[in-house]
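The other protein chains are all here in position, but one chain of the complex has been omitted.
Read from first to last, the chains carry the letters A and B; within each, the first residue is number 1.
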Amino acid sequence: MQRLFGAAVPLLAALVAFACGAIMLVAVGADPVEGLRALVDQAVGSGPRIATTLVRATPLLLVGAGITIAFRASVVNIGGEGQIVAGALLSTIVAIQLPNLPGILLVPLVLIAGALGGAVWGAIPGALKAYASVNEILSTIMLNLVAVQFMNFLLRGWLIDPLEVERGTRIPQTARLSENATLPALIPGSRLHLGVLVAVLAAIGAYVLLWRTPLGFRLRAVGHSPEAAKAAGIPVKKSIVTALALSGSLSGLAGAILVFGSESVRMVTDGSAAGFTGSAGFNGIVAALFGGLHPLWTIPSSFLFGGLLTGATGLQRALQVPAALAVALNGIVVIFVVSSAKVRTRLDQLANARSEMKEVLKDA
Amino acid sequence: MSKTRTPKLWRLLAAIFALALVAAACGGTDDDPATDTTEAMEDDAETTEAMEDDDAETTEAMEDDDGEAMAGGTISMAIVAPSAKDDLAFTQSMVDSIAALDGDIDLQITDGTFVVEEAAAAIRGYAEAGVEVIVAHGTQYGGSLAEIAPDFPETTFVWGTASDTQGLDNIFAYYPAADEGGYVLGTIAAAISESGNIGIVGPVEAGDAVAYIDGFANGAKDNGATDVSIVYTGSFGDVALAAETAQAHITNGADVLSGSAQMVVGAVGVAAQNGVPWFGTQANQASLAPDLVVASQVYHWEGVLQQVLDARAAGTLGGEVFEINLGNGGLVIEFNDGYPLDPAVKTAAEATIAAVADGSQSTGV
Partner (left out) sequence: MLEYLEAIFSVAVLASGIRLATPYLLAGLGETVGQRSGVLNLGVDGVMQLSAFFAYWTVLVHENLWLGIGVSVLVGLVMGIIYAIVTVFFEAQQGISGIGIFLFGLGFSDLMFQKNVGTPRFVKSLPDVRIPVLSDLPVLGEALFSHSVVIYGAFLLVPAVAWLLRKTTFGMNVRAVGENPQAADSLGVSAQRTRFIAILIGNVLAGLAGGALVLQLGVFQPNLTQGLGFIAVALVYFGAWRPSGVMVGALLYGLVAASVLQLKALQLIPRSYSDIAAMAPAVLTIAALVILAGRVKAPAALTRPFARH
C-alpha cells in the first residue's frame, strides 16, 4: 500500500506543481478552470491537435533519451541546444548538396547527417572531459553559444538563400530544401511524420543499448563507479566520450527532424538558439527527468510535456495569458518532481521500518 | 537522535517550501506596485474581456454566414507574432496598424511565439476557429503556412516579412523597403552631427535590419558624414552588449546613434545618459527618450491590410506581394516634437523623403 503511494509521489508532485500553475493563472487575472480547459483542448482536442502535440514532443523525446544515456554514464549534458543546431546544420548541408537523391535515400541520409553533427558536437565536450578534465557542464554551455553564432554565420553567408541576396531582403534562411528530404507523413494528410516514429524507436534503442548490450553495461559501470570500472578493465575515458557522443547524436537527430519534419522546408534563424530549437535542449532534460531518467518512461513523459507546450498556445489564445507561463510552470514541475524523489524513498523506508516493527512486535 | 527529530522538521520544511513557492508565485500581485500599474492591468483585462466576447461572436458569425462578413460586416482577424505586442518594434507596428484600420474588426493576438511550432499551432487554431484573416507576422512562419494554408482555402493568410506567396492563392505577402527610411534618417543624422561620426548598433547582420542600416549609412555618407561605424553585436536580445556598443561608439567620437531590433533599448539608454540624439526604426521610439529621439521610421501596415481586406471583399483571397515604402505611405518618418530639430534640416529631410519616394534619389542599397 505504502509502496503504491510511494510510486504515486511524483504524480502528486506534478499535481501540486499544476496547482501552482493555477495560482499563477489567478495571479494574472485568468480563470484557472477555463485555462485548464483551453490547455487540454488545444493539446489533445482533435486529431490534428494530437498530431501537433506528438510532433512537438519529438525533439523533447530525442533529447531526453540522449540525456538518459549521458546520465547513466554519470555525465551531464546541457549541450542539447548546441547539438540540435549542429545536427540541423549538417543535415541541411547534405540536403543542399544532394537535392536530387531520391527520398528513399535522402531521408535516411539527412537523418544520419543530423545524428553525426550532434555526435560531433557532443563528442567535443566528451573528449574535453575525458582527456583534459574540463567539466562537461561548462563546455556544453559554452559550445551552445558557439553553435548559435556558427549557425548565424552559415545562414547569413554560405547557406543563405540566393534569392534573399538577390532581393536584398537578406533573411537568414536557406533556400527551400529538396522535397525529397521531407520526412514522409505516417498517416497521409496529417502532420504526423516519420520523425515521431524515429524518436520513439530511438528511445527504445537507448533502452536496449543501455540494458541489453555490452556497451551499455560499460557505460552504466562507468556511471556507477569510474574507479571500479577502471579496475575491471573498462576504458573509462573512451566511455565518457561515447556517452556524450551518443547523447549528442540523438539531439542532432532532433535537429534534422526539426528541419525536415516540422512543417519547415528550410532552415531559418532568428539569431538565437531557442528560435530554432524551441528550447528543446532544456525541455528535453525536463522530460527525461520526469520519466525517471529511463528511456522508455521518457516517451510518455515527452508526450506530456509536448502537450503542455502545445496547450500553452491554446491557453494564450483563449485567455491572452503569455506563453511564458508554460515555461515557468515547467520549472515548477521540475522543482517539485526532483524534490519528490526523496519523499518517495522516505516513504519506502517508513514502510520497511513499519513492517520490521510489526515483525519485532509479533516476536515479542 | 536525528530520527525523532525528522518528522517535525519535515512538516516544518514542507510548510515553508509551500509558502515560499506561493509567495514567489504571488509576488507579482503585490498590492503596492500594482496600484501604479493598474492602468496597464486594466488594459489587459479589457482585451481579455474583448477576447472572450470575440470567441463567442465569431463562432456564431461563422455558423450563419459565408459571404456576409465580407460584405462589410465584422471582419475577424488574428495576429501571430514572434515578439511581444508592445515591443516598440516589429510586432507592435502590426498591432498598431490593425488598430488604425477602419471598420469593425475582431482582433485576436498570439504574441511572443518565436518558436515556429508554437506559431503553427496558433495559426491552425485560428483557422479552425473560423478567423477570416490571419496575419503570420514572422518570416520564419513561412514553412508552416505552406502546409496550413491549403487546408483552409476560405481563409486569407497574410505573411511577412516575405517577398513571395509560395505560389498559394490564399497567401498575401508583405515586406518593408526599410532602406528608404534608413536613408532619410541617415541624411538627418549627418546634418545634426558635428563630428561627422555616427554609430549604429545592429543585431545579427540579416533581414530588414541590414536594409535599414545600409540605407542609413549611405544617407549619412551622401550628406557629409565622414565616419559611419556599424556594429552587429551578434544578438537580438543582449541588451547589455547593445549598451556597451553604444558606449564604444560614443567614446570613439560618435555624436549621433541609431540601431535596429529589440535589444536597442540598451543603446537608447546609453544615448540618453550621454545626451546623444537617437534615430529609431520599426515603431515610434520617442517614448524611450522623449527629448533625444529625433525621428523614427515607422512601419504602417494599414495600407497593405486595407488592400488585403478590399481584395478579400472582392473575392481575391491572396496571391499578391505588397511592399511598404515611403511612396505608398507604408513607411512614415515620424518626427519627435520633443527634439529641437533645425527647421532647415527638417525641410531638407522632407525633400529627401519626396525624392526617395518618387525614385529620383536612390538609397544605394
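Just so we're on the same page, a contact is a pair of C-beta atoms (placed from the backbone, for glycine too) under 8 Å apart; a residue touches a chain by one contact, two chains touch by 3 or more.
Because the structure is a prediction, the values reported are computed rather than measured.
J.: Decide which residue listed in A:Leu12, A:Leu98, A:Ile112 or A:Ile137 touches the omitted chain of the complex.
T.: With A:Leu12, A:Leu98, A:Ile112 or A:Ile137 as choices, the missing chain is touched by A:Ile137.
J.: Among the options A:Gly103, A:Gly205, A:Pro235 or A:Gly331, which residue touches the chain absent from this view?
T.: Only one of A:Gly103, A:Gly205, A:Pro235 or A:Gly331 touches the chain omitted from view, namely A:Gly331.
J.: Among B:Val80, B:Ile98, B:Ala190 or B:Ile230, which residue is in touch with the absent chain?
T.: Going through B:Val80, B:Ile98, B:Ala190 or B:Ile230 one by one, B:Ile230 is the residue touching the chain not shown.
J.: In the complete complex, the non-displayed chain touches which residues of subunit A?
T.: For subunit A, the residues touching the absent chain are 24, 28-29, 76, 78, 128, 132-135, 137-139, 141-146, 149-150, 152-153, 156-157, 282, 285-286, 289, 322, 324-335, 338-343.
J.: Could you pull out which residues of subunit B are in touch with the chain that's been left out?
T.: Where subunit B meets the chain not shown: residues 2, 9, 13, 16-17, 20-21, 23-25, 27-28, 32-34, 36-37, 40-41, 44, 84, 86-88, 92, 112, 199, 204-205, 229-235, 237-241, 243-245, 247-249, 251-252, 262-263, 265-266, 268-269, 272-273, 287-289.
The rule we apply is simple: only the chains that are shown with their structure count from here on.
J.: Would you mind pulling out the distance in Å between where the CA atoms of subunit A average out and where those of subunit B do?
T.: Averaging C-alpha atoms per chain gives centres 31 Å apart.
J.: Which of the residues in subunit B come into contact with subunit A in the complex?
T.: Residues of subunit B touching subunit A: 10, 17, 21-22, 25-26, 28-29, 41, 44-45, 47-48, 51, 55, 82, 108-118, 120-122, 124-126, 128, 139-140, 142-144, 146-148, 161-163, 175, 179, 203-208, 210-211, 234-237, 365.
J.: Help me check something: in the complex, which residues belonging to subunit A touch subunit B?
T.: 20, 23-24, 27-30, 42, 46, 48-49, 52, 55-56, 149, 152, 155-156, 167-173, 191, 262-266, 268-272, 274-275, 278-279, 309-310, 312-314, 316-320, 322-324, 332, 335, 339, 346
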